[in-house]
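A single protein chain has been omitted; all remaining protein chains appear in their positions.
Our next item is chain A:
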Amino acid sequence: MVQYNFKKITVVPSGKDFIDIILSRTQRQTPTVVHKGYAISRLRKFYMRKVKFTQQNFHEKLTAIIDEFPRLDDIHPFYGDLLHVLYNKDHYKLALGQINTARNIIGKIAKDYVKLLKYGDSLYRCKCLKVAALGRMCTVIKRIGPSLAYLEQIRQHMARLPSIDPNTRTILICGYPNVGKSSFINKITRADVDVQPYAFTTKSLFVGHTDYKYLRYQVIDTPGILDRPFEDRNIIEMCSITALAHIRAAVLFFLDISGSCGYSIAQQAALFHSIKALFMNKPLIIVCNKIDLQPLEGLSDDDIKLVMEMKAEASQTVIAQGDEPNDESVFLTMSALTDDGVIAVKNAACERLLNQRVEMKMKSKKINDCLNRFHVAIPKPRDTRERPPCIPQAVLEARAKANVEKEKRKLEKDLENENGGAGVYSANLRKHYILANDEWKEDIMPEILDGHNVYDFVDPDILQRLEELEGEEEGFQLEAEAEEKYFEIDGKELTPEELEALAEIRKKKSLLIQEHRMKKSTAESRPVLPRKFDKDRKFTSERMGRQLSALGLDPTAATNRARCRSVSRRGQKRERSLAREGEDGDAMDIDGEQSSKKLRTRSRSRSKSRSKSQPPGEVTPGEGFRNSSQKLKALKIAKKSVKIRNKTARRGEADRVIPNLKPKHLFSGKRSIGKTSRR
């Protein structure tokens, strides 16, 4: 739903400012130099351009104004009426109409003068025509100056209107002045409406939002309405009438049964009956406020009769909707001062509104699109046995006990409320202390006694415990040492070779640990690649062979196996040397020979040309290339870009360079006439 936002209307400049803006724009954005020696066509073009440019700018700005101001007939009737009440619709339309006419007149002026400029035969004549054209356009704008000022005022006021969405769930609060409408809205929403003892404190519509059942409701507070004939109503009352008339909302009619607003119940009832036509098709709730001053039972008989009449009217609307009349949802009492019944009123209003809206949605055609998508699946009963949910007995008992406890227990919050509220009562945190003698609960605890900290002696056995702790610690230490020694002393002493080996192992371990730590510290800046993508060629089969022989094992079998399965061999067929010894014919022999020869030559030539560096197109996954052809292309482009520079021995990448000798941020901002004293 469109949230009407009148804040987006651009500022309407005053007549004089408008002219200044456009003329200075013309002066800045069109060429300014012309001499009388130029060709006549050039002179004509120069001046025609100025006239046309000015006209276009005027047209643009005036069109923007006309388009951005809302058309009272095109927006929601609530807003249309509200704007009519606040700013007269006729004046508004007239002002916009004047702007429109001005726009057309300026267009005509420009057209005429451009036609005349075609006959200009000297610079002076063209210049005079241009001056006349611009002057006439500016006179037109000067004449609509008052309209522009009026529109600017309207725009400023419109931008401050509360953003009311006429289509969402809304609760409308109405009644006589001073009955407590604003206090109510202050209680249920965060709207900070002024509450004062004089009537007509609220002079315009106020909006607040509240939640109920996970839905957001808009609450609109209206200025008070007096019981007058329709024609005599002033603008403020008309605002509330407009809201009542156009917004489909739940209406809360507030009654002040104590009469402290200055109006009797009879007057309020009279008002109710005079505007009850506006309550048609809206869930209506009669709310009696200020029951702390005057309880409902204490009213006189006449008043009670009037109130019951109103209730009957309200019930009728419920019947009209089709629900059964529930007393509690039509007539409620509350007190905004003591918070008594406020939530009940809000819930009742929200509930009724929700039900009505759901019903309307069900009746409308749109629901059919959605209903098809809902389906509550109920499993078909396969026999007549009842299968209720199974709750273990223990849980049921616990639940019952908890309920009882909850009811029995008096909460701190209740205590607080009883004793004066949040600011007055401070809870006694000491009453739950567990002490040997209950009388000590309220005693003041000293912190320093005889020069010692009390806390050090809180525990009577504390010294003993400290000694025990220390003893334990020593015991642990001794044990640890014993274990170490135990480890070494057990069995025989280590031979010197073994000691050497041990020292080796320890050194190697510490090296590994150091390396690992270094890797860890630079892990953020290095990509982590698995071992098989190894750029530095660290993990070769020779290295493995060396390490294995260093450990005293024979590496040949392992290195052979590694070579057989290496990457460079992938895709190559298995050597035919073995197959040749089979019983297939000569043909296979030749093939086999060839193939092995091929293999050999290939590997040999490869080994000659292949240096220690990587093949040019091979892609390692951390680099960011899709495939090797992309990488080759990138390398080619890179080489090409530095070829000329290298050939001509120009400044290279490693040479110091200032990329921007005159950076804009250092050279802009200084005005030559000394206006700005900083760069």
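By our rule, contacts are C-beta pairs under 8 Å (C-beta built on N, C-alpha and C of every residue); 3 or more make two chains touch, one makes a residue touch a chain; residues count from 1.
In this text, contacts and distances are computed from a predicted model.
Asks: When you check the chain that is not on display against UniProt, which of "Ribosome biogenesis protein NSA2 homolog", "Serine/threonine-protein phosphatase 2A 55 kDa regulatory subunit B", "Dynein light chain roadblock" or "NADH dehydrogenase [ubiquinone] 1 alpha subcomplex subunit 6" does it turn out to be?
Replies: "Ribosome biogenesis protein NSA2 homolog"
Asks: For the chain left off this view, which of A:F69, A:Y92 or A:Y113 is in contact with it?
Replies: A:Y113
Asks: I'm checking contacts with the chain that's been left out. Which of A:Q56, A:S204 or A:Q294 qualifies?
Replies: The missing chain is touched by A:S204.
Asks: Using the touch definition up top, pick the residue from A:G97, A:P146 or A:P162 that touches the left-out chain.
Replies: A:P162
Asks: Hey, which of A:Q27, A:T63, A:Q153 or A:S628 is the one touching the hidden chain?
Replies: A:Q27
Asks: Which chain A residues touch the hidden chain?
Replies: 20, 24, 27, 112-113, 115-116, 118-119, 121, 124-125, 128-129, 132-133, 159-162, 191-194, 203-207, 673-675
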